[in-house]
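Of the protein chains in this complex, all but one are displayed in their positions.
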Amino acid sequence: MELNRRRLLGMVFSALALAAASSALAQKFITVSSTTSTENSGLFKHILPMFEKKTGIEVRVVALGTGQALDTARRGDVDVVFVHAKTAEEKFVGEGYGVKRYPVMYNDFVLVGPKSDPAKVAGGKDITAALKKIRASSAPFVSRGDKSGTHMAEIRLWKAAGIDIAASKGRWYRELGQGMGASLNTASSMNGYILTDRGTWISFKNRDDLKIVVEGDKRLFNQYGVILVNPAKHKHVKKDLGQAFIDWVVSPEGQQAIAGYRIGGEQLFFPNTGHEGA
Amino acid sequence: MCYALDYVLKSITYPMNEILAAVAEAGRMIAQFDAAVVDIVLLSLRVSLTAVLFASLIGLPLGAVIAVGWFPGRRVSIVLLNALMGLPPVVVGLFVYLMLSRAGPLGQFGILFTPAAMIVAQTILIAPIVAALSRQVIEDAWQEYREQLCSLGAGPARSALTLLWDTRFSLVTIVLAGFGRAAAEVGAVIIVGGNIDGVTRVMTTAIALETSKGDLPLALGLGIILITLVLTLNAAAYWVKESAQRRYG
Partner (left out) sequence: MLPLVLEQVSFVAGGKLIVDRVSMEIVEGPRTVILGPNGAGKSVLMRLCHGLLAPTSGTIAWRGAVNGRLRQAMVFQRPVMLRRSAVANIAYGLKLNGVSPRERELRARDVLEAVGLAGIADRPARVLSGGEQQRLALARAWALGPEVLFLDEPTANLDPRASRDIETLIGQIRAGGTKIVMTTHNLGQAKRLGDEILFLNEGRLVERTSVDRFFTQPASAEAEAFIRGELPWN
């Protein structure tokens, strides 16, 4: 009886020690908040190992919605933000939470829809015209509805088409409050139209009857920016390591790494740091 | 009549294709010891087993003390404990996130987005389950043992310890239930861990990720591995329990 209990206690304590020890790996790393669509595109899996090889810095990416990515940075829970919402990013820096916004790259959105194309928009080059047709024919349309960068872009496009979507949405307009992949799943199962970033679309495997119907309109371009969280607001931010990452991403080497990322032979992201107005 | 048959056949064959693809995927991952999958499985085990350990260290004595003790507010604590079993994982995740965030009270430890935070969240999730269920088991045993233990001179603390040991077989089942709950949840670990590739990605969050990417066979495949893992663990624990029970009566 005595022996059993003592052995049990011994095992418990060794287990605790082991659990604690394995958390104590002392490698330098930074935490970056980004968006789910960027993570899902596979870009980070391609470029981060190059950065780590060069500098020995591990980059841990937390993928969230744009709103949450910026909010988490405001709280100081990450060192760097890497999102695609220029207005929100500039506000972030303006409020003092970020040091400086560096434009990095852009990718584009595409309008995806059923092969049956009830609204007859396939092949068009004008996104606002397409949206008007969809609204007019009440064809099913899926929106992310989650205040993400993609969702905000979608709202802007409705506005550009002269439609107040909040007021005129009917049953044909489905707001999900979910990420890009989940929303695409829904669109595919209900044969609806949906706005998606090209990256997620290319890696999306559950297409069913969906295909790209509109692409190439300049208004569909999606600009990315990277920002160091302000160490003045959060003393613990790893500013040197974080800045090293930013410097690499905007360097010719980093920009080339981004351009080199392909899926099915297609380039997803177009580096444009240093371009005016990016 | 034809429509009905058609519908039934479609309901069977459509998911069957996906399930077959998933089984094939699961088989491939296991056979090749896919490194990424092995990492994810080991991390899942590490997080949930550690959480169950801590939850049991807290929950078992707590359950015993409440079962055996007599103090003002005892009945309220029992109701509270039972209610806490139903804590939604995502709510626990949010709460722990706010606590561990740099902007929060425990931010200085900097454990957000690490496995340590996941262990904390799961411990909070499971401890009430272990405590509430063990409280019930020990209280039932107390009905039987109480007079005899009192007669022999055992005080409340000693009685609690004795009952913990005597009900050990039932308690093993309770701990397994706690582990099952931990291994199965995604709401808490995804918020406090951040599902970071290679750092805080566990089976359930990986499944959520692959589903959101539309890679359903892979997601299902991981799901099959997860279920198999939990099943194996339960089978092993049951076997150990049964043989011990036969020896000790």
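Here are some notes:
As written, the chains take the letters A and B, and residue 1 is the first residue of each chain.
Just so we're on the same page, contacts are C-beta pairs under 8 Å (C-beta built on N, C-alpha and C of every residue); 3 or more make two chains touch, one makes a residue touch a chain.
Owing to the predicted nature of the structure, the values given are computational and were not obtained by experimental measurement.
For the chain left out of this panel, the touching residue among B:Leu42, B:Val91, B:Leu152 or B:Ala236 is B:Leu152. Touch with the hidden chain on the side of chain B covers residues 144-145, 147-148, 150-154, 158, 162, 165-166, 168, 247-249.
Keep this in mind: only the chains that are shown with their structure count from here on.
Here the spacing of chain A and chain B, counted between their Cα centres, is 31 Å. Here chain B touches chain A in the complex through residues 46, 50, 53, 57, 101-104, 107, 110, 112-116, 119, 165, 194-197, 199, 209, 211-216, going by the rule given at the top.
By the touch rule above, chain A contacts chain B in their complex via residues 5, 12, 15-16, 19, 22-23, 31, 36, 39-40, 44-45, 60-64, 72, 74-78, 178-182, 184-185, 188, 200, 203-207, 234, 236.
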